[in-house]
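Complex shown without one protein chain; remaining protein chains in place.
Our next item is chain A:
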Amino acid sequence: MNDVLQLFSQYDIPGAFLVNIELTLWSALFSMILGIVLVVMRISPVSSLRTVSAAYVALFQNLPLTIIMVFMVLGAFAQLKLSFSNQFDVNFFWLAVVGLTLYTAAFVCESLRSGINTVPLGQAEAARALGLSFSESAFQIILPQAFRGSVAPLGNTFIALLKNSTVAAAASVATESSSLMSEMIEYHANSIVAIFFIFAMGYVILILPIGALTTFLSNKLAVRR
């Protein structure tokens, strides 16, 4: 226990977790937006849009996240000169957000699509029969119901995102928790159990409320038919 307290006084552990939370929140926001765009393309009447969306999902769902993250640094930044800021930390933070977003959006799209499959076909038919356009039916009728049906898979996607945010270490975000853990292990090899314990509990504490919220929302928002 003394080990734990000492480690806390020596390192900014909550600060490291805060970096992961920030990575997660930004990536969740952007991947939600990109995921909605992808799923709308996926159900659109234009076949080329459907193909692009399906190809995107197939690609990013099957790429290991580490490869995407390494590409963001070595490919997008070093070769393609994609840069968000002159400040080293800030730049790599946003590169990591982009990597996480590209990856998570594929899963958001699939979560939403599973939600869309819970919406009876008759809802879309009724909307079309009234003369609503594709986008009006999608945003007024189909997506609002699909969201409610996809709360549980979306929750899982965001839980995975929070844990995946540790892969940002591969994109040189040195301040996040798994980087700090490596650093601590390097200097305190004798307290290795305590260090593991701290980080394991940290994630459990962060993720439990997400799971609880997901369960609560999926019950509360369920579409009554």
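Definition applied: a contact is a pair of C-beta atoms (placed from the backbone, for glycine too) under 8 Å apart; a residue touches a chain by one contact, two chains touch by 3 or more; residues count from 1.
By definition in this document, contacts and distances are computed from a predicted model.
According to UniProt, the chain absent from the figure is "ABC-type polar-amino-acid transporter", selected among "ABC-type polar-amino-acid transporter", "Periplasmic chaperone PpiD", "Xanthine dehydrogenase, molybdenum binding subunit apoprotein" or "Sarcosine oxidase subunit beta". Annotation: of A:D12, A:D89 or A:E125, A:E125 touches the absent chain (contact as defined above).
Check A:T104, A:Q145 or A:S191 against the missing chain and you find that the one touching it is A:Q145.
In the full complex, the hidden chain is touched by chain A at residues 45, 120, 122-123, 125-133, 136, 140-141, 144-145, 148, 223-225.
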